[in-house]
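And then subunit A:
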Amino acid sequence: MFAAASLSDAFTELAQAFEAAHEGTSVELSFAGSSSLREQILAGAPADVFASANVANMDEVIEAGEVGSATVFATNRLQIAVPAGNPAAVDGLADFADPDLLIGLCAEEVPCGVLGRQALDAAGVTPSPDTAEPDVRALLTKVEAGELDAGLVYVTDVLAAGGGVQGIDLPAEIDVSTSYTIGTVTGSGDADLAAAFVELVRSDEGQAVLERAGFERA
Partner candidate 1 sequence: MRRRRTRNRAPWVLLPLAAVGVAFIVLPLVALLQRTPWGDLGRLLGDPVVTDALRLSLVSALVATVLSLLVGVPLAWVLARTDFPGRAVVRALVTLPMVLPPVVGGAALLFAFGRRGLLGEPIYDGTGFLLPFSLWGVIAANTFVAMPFLVITVEAGLRSADERYEDAAATLGASRWTIFRRITVPNAMPAVLAGAVLCWARALGEFGATVTFAGNLQGRTQTMPLAVFLALESDRDAAIALSLVLIAVSLAVLIPLRDRWLR
Partner candidate 2 sequence: MSTLDAAIRLRLGDLDLDVALGADTGEAVAILGPNGAGKTTIVRALAGLVPIDGGCITLDGAVLDRPDSATFVPSERRPIGVVFQDYLLFPRMSARDNIAFGLRSRGIDKAAAHEQADAWLDRFGLAEHARSRPSALSGGQAQRVALARALATNPKLLLLDEPLAALDASTRVHVRAELRRHLTTFEGARILITHDPIDALILADRLVIVEDGRITQTGTAADITSRPATRYVADLVGINLLHGRLDGSTVHLADGGELTVAADDDVPRGDVALAIRPQAIALYAERPDGSPRNVWAATVADLEADRDRIRVRLSGPISLTAEVTATAAHTLDLRPGQQVWASIKAVDVSVYER
């Protein structure tokens, strides 16, 4: 089970449910950045299921024939993350252009960075970031430590961080989200079980778990 890092909490819970329902099976979970997982699958890593945080990485493995087909099973929105108590009184995307604030984004090379810039473009804001973090967790850590006044991260990450950060919703008209896709790997050792896991993720039970983690129904 290769899954994007942002899915770790939800998929760990689902894996336990799956193991309970299918006696004698154990689910091995490997969480990493979607692009790293893509590289591993392309290099022939023994995966049964691949869950990607975006469509592009999934498309690449489908193109390579490693995954037959995939479906979108959840979406994830962006939120402005600020340290607990919001010391810099950030209230919207416009603050991302303030050179006096310490602003963090994800690097353009990773999905949350691409999405973040789409949101800022849509809001007509030219940001003055102080850092472009290589992954969303690194960005969140710096916000949580109070070293950054604001960062653009996924809703799920704000939820996972607990009380250390606060989330500020983006305006409804800025509609950027990433689609999570899942598919079974063609070389899977047990295609039936793999398909069963995908079913679980798409079921009401699975969707409920994902929603608790901040994802939205596809």
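Simple rule for what comes next: a contact is a pair of C-beta atoms (placed from the backbone, for glycine too) under 8 Å apart; a residue touches a chain by one contact, two chains touch by 3 or more; residues count from 1.
Keep in mind how these were chosen: all candidates are chains of the complex that A comes from, given by their letters.
Model, not experiment: these values are computed from the prediction.
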Pick from 1 or 2, the complex member that touches subunit A: 1
Residue ranges of subunit A touching candidate 1 (in the complex, touch as defined): 33, 35, 102, 104, 107-110, 129-134, 138, 141-142, 145-147
